[in-house]
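A single protein chain has been removed from this complex, and every other one stays in its place.
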Amino acid sequence: MSSSFGTLFRVVTFGESHGPAVGVVVDGMPPAIRVDVADLQRELDRRRPGQSALTTQRDEADRVEVLSGLFEGVTLGTPIAMMVRNQDTRPQDYEALREVFRPGHADYAWQQKYGVRDHRGGGRSSGRETVGRVAAGALAKLALATIGVSIVGGTVQVGDVVAAWRDWDEAERNPVRCPDPAAAIEMAQLIVIARDAKDSVGGVVEVVARGVPAGWGDPTMDRLDALLGADMLSIPSTRGVEIGDGFALAARRGSETNDVLEGGRYLSNHAGGISGGISNGADVVVRVAIRPASSIGQEQTATTTQGESTPLAIVGRHDPCICPRVVPVAEAMLALALMEAWLRQRALRGRDR
Amino acid sequence: MSSSFGTLFRVVTFGESHGPAVGVVVDGMPPAIRVDVADLQRELDRRRPGQSALTTQRDEADRVEVLSGLFEGVTLGTPIAMMVRNQDTRPQDYEALREVFRPGHADYAWQQKYGVRDHRGGGRSSGRETVGRVAAGALAKLALATIGVSIVGGTVQVGDVVAAWRDWDEAERNPVRCPDPAAAIEMAQLIVIARDAKDSVGGVVEVVARGVPAGWGDPTMDRLDALLGADMLSIPSTRGVEIGDGFALAARRGSETNDVLEGGRYLSNHAGGISGGISNGADVVVRVAIRPASSIGQEQTATTTQGESTPLAIVGRHDPCICPRVVPVAEAMLALALMEAWLRQRALRGRDR
Amino acid sequence: MSSSFGTLFRVVTFGESHGPAVGVVVDGMPPAIRVDVADLQRELDRRRPGQSALTTQRDEADRVEVLSGLFEGVTLGTPIAMMVRNQDTRPQDYEALREVFRPGHADYAWQQKYGVRDHRGGGRSSGRETVGRVAAGALAKLALATIGVSIVGGTVQVGDVVAAWRDWDEAERNPVRCPDPAAAIEMAQLIVIARDAKDSVGGVVEVVARGVPAGWGDPTMDRLDALLGADMLSIPSTRGVEIGDGFALAARRGSETNDVLEGGRYLSNHAGGISGGISNGADVVVRVAIRPASSIGQEQTATTTQGESTPLAIVGRHDPCICPRVVPVAEAMLALALMEAWLRQRALRGRDR
Partner (left out) sequence: MSSSFGTLFRVVTFGESHGPAVGVVVDGMPPAIRVDVADLQRELDRRRPGQSALTTQRDEADRVEVLSGLFEGVTLGTPIAMMVRNQDTRPQDYEALREVFRPGHADYAWQQKYGVRDHRGGGRSSGRETVGRVAAGALAKLALATIGVSIVGGTVQVGDVVAAWRDWDEAERNPVRCPDPAAAIEMAQLIVIARDAKDSVGGVVEVVARGVPAGWGDPTMDRLDALLGADMLSIPSTRGVEIGDGFALAARRGSETNDVLEGGRYLSNHAGGISGGISNGADVVVRVAIRPASSIGQEQTATTTQGESTPLAIVGRHDPCICPRVVPVAEAMLALALMEAWLRQRALRGRDR
């Protein structure tokens, strides 16, 4: 069950970084929704490695193959299985790591958990697992679009550079995927500096859903915030999530932050579109903290599986800042959570909205 | 399903703020664990209203009654139902709100969701729902204690006052539940100022689990971080959650933040005890952003159910800062997530740790 | 999780036979459905002991108390908790059984499973657990009635006496709940003979849902048949379930048993209203095999917890044939499965039917 997300819109990813393939089964896609495989591929292309000088140079075409669930261009309502074969694997890069737990990585915790481990490129804990999430998210986006819900996102912080505004169209035009073009340039410089120092740098990704009707989510355990908390923190390398004004609210007063509704619209959106766990009709705004990537070329102190310390400089092809490639993943996860909330609301009320 | 948390350790809460009772059923408690009802009551007492001048003056004894699942002082392995009767309800305080959506509250979103609403004290969306969580968490704490896992917590920020250190024993000695006694005094002053201004103030709560063995959690969808993200953001009034160094990692480099393992122990804990979604043996550290309470006595602009604006000054008994009372709830939710992760790991490996 | 049924319409029962109370939480009841507590009580009265000379003489009024989820006579869409206090418990009847595993009962398997046991009246494995099911089923029946789905049921076999026809109104008029009044008399005689011989006798219960629209259920794992299989075989003392012509189909040809659809109606109903796992618009017909009750007054050979054989004649108050009291339970379980299927279909299609 550990690789499943969602109940009504259930997504199960599979695959190791250097195994035969990665992929996903989406169980719960509503029927009769038009799906063009090119739409799925476009999302995967946004996630794939080698897009720019700022990302890893591993070369994966990431061509998606749909194995089931589509018929004559529309969904059947049955599970949609999608697969991407791994191609540019270099297991030899990892042979030296067979007996080593890398700092910052899951290697040690993994060994304690499973007692067995695919040491090649992180195996299942590789960011490559997110291929399946993005493919599933692409389906979710198509379904949500049928009722006018759309999703955008971008990198809003890298190191100490913070985006000052949000022009979401701009985000797709620069390699950092920053909605503030001036900040984007500074961010790119920071990433290059980190890369050249054989280091990595963290950041923050923001995703926004527009057109979400009021009424999705639940008041207690399955609050929409809670669904988002689970799905954002399930993305590798995330260390925090906040909704609307998030942690900044800790320093504020209620009189400043209660959103006022007037004429069916909120005059402000401190709550990030969610009141008491339920969408309130305003944009749903989520930010995710991304840690600096663990794989760096600088020499660090690692531990062998025998418990001895050993110096380690990680070779292989890695991202100095994963934010640009997390953006499509975070959008996908937002789409998955919204699909789940949408279908549950349909179950509750027996109507589309 | 919306009021359930967990799969193997499944908790279902029930009850409205001004209905007959609130409570919980815990389905999945392991058998043969000694439970003293006084242990459960002690946790509920930490959450109950009227503890100090800093909290709401609603007077609820919150006496817990165990309806099932215990026999001769030990758990049977069957569902444990626990109930607290509501006593000091004043529905008349809320009659004026029958046709009003309060700012910052879930009222409007709720109406859109369900089409019907218990307007008395927020009904199901009241913080009173957390009585069941705390009772369930008390059971989880008892179970976790049998393998040496313990949980502490406190308020680490109120407004712009931030705790400078962590003395968890200290936290239970001041009404703010702050682990830094000097900061506690400042925090209390801030809360009194907000209260006297008929306003409210936000904060941050931190909870820590000690003794968690390496290997709990999962590498993908059900990462331990994800379980914590869901369960913390399911607490009313939370707007963000972070693990370990959290959002601060966005501004850091990998060379600074990769925790180094030496002799089976981590030399630092930037990761907050979780590597790649799996506990790594270090303390699990979680912080939760708490928004200022929505119910304030100042006049605000509300909306009637007919869509017209109306001035509103909320009467009734409310908390100017809910952090002190969120502490036991956040501890409880941490305990629930850890129980779930523990039982799943037992399922995976067929042994206790 | 072991005491939960359903996902969207989730029912969690709690309580031991001789503990403080038995009850249920129903999480997923749609909002704005009118509920009269008298409707719930009526169903419980059909299940309660002491209804006739054919049933156990334990005297339980089984008054239901609703703890949450109702407001001004309608459902809120929040969890509905219902509780019945145990009154006529006679734990002393069971003291002699503390160290004995009764033949035919779960005692031995239970001890192997949990390592601890409430020996009083079977504890959690008592038929008394079904109080919560019946209360939940009463809610489900009210919800289903809003779209024209109704449920009937009765005892169609006791020992070798088989009902020759189905007059469901008749079923409520005789103590066996048999839809064939002539057979009902023979069945009652058989039950009296068994009782007087300090023995028990088995039977078959049939339940039928009318008005189920085509399209509920799923084609693979969650076939409507599968939901029914799980929920019927979760009733204590059931040993088999069949849909439509069931086991009789093993001896037939396809040319005889393919139901023909004409003008939107099926001309026959060998399939029991389910084609390929999906309701087809015909009556849903389910039969459940009921074993003879395990508790009998005749002397049998039991085993002590030390593994030694010991003669045992069970005292206490027991049903010589549980079929009449299983009828409302099986109806309730059918209602629960249909609620689940209905809500899932609403999620899939976004409309009521």
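Order of writing sets the chain letters: A, B and C. Residues in each chain are counted from 1.
As a working rule, contacts are C-beta pairs under 8 Å (C-beta built on N, C-alpha and C of every residue); 3 or more make two chains touch, one makes a residue touch a chain.
None of these values were measured; they are calculated from a predicted model.
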| item | value |
| --- | --- |
| Displayed chains contacted by the hidden chain, counting the whole assembly | A, B, C |
| Given C:171, C:278, C:327 or C:343, the one touching the chain that is not displayed | C:278 |
| Residue of A:43, A:118 or A:180 in touch with the missing chain, whole complex considered | A:118 |
| Touch list for subunit A against the chain that is not drawn | 1-4, 7-8, 10, 12-16, 19-23, 25, 27-28, 31-32, 65-71, 74-81, 83, 113-118, 123-124 |
| Contact footprint on subunit C, counting only the chain that is left out | 1-5, 7, 11, 13, 101, 103-106, 108-110, 112-115, 122, 124-125, 129, 157-160, 194, 199-204, 213-223, 225-234, 236, 238-247, 249-264, 270-272, 274-281, 289-296, 298, 300-303, 307, 309, 344-345, 348-349 |
| Sites on subunit B contacted by the missing partner chain, in the whole complex | 7-8, 30-31, 77-78, 219, 343-344, 346-352 |
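Heads up, the rule we're going with is that only the chains that are shown with their structure count from here on.
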| item | value |
| --- | --- |
| Topology of the chain contact graph, where touching chains are joined (line, ring, star, complete, other) | complete |
| Computed distance of Cα centres, subunit C from subunit B, in Å | 38 |
| Rounded Å distance between subunit A and subunit B, as computed from the means of their C-alpha atoms | 26 |
| Shared interface positions of subunit C, touching two or more other chains | 7-8, 31, 77-78 |
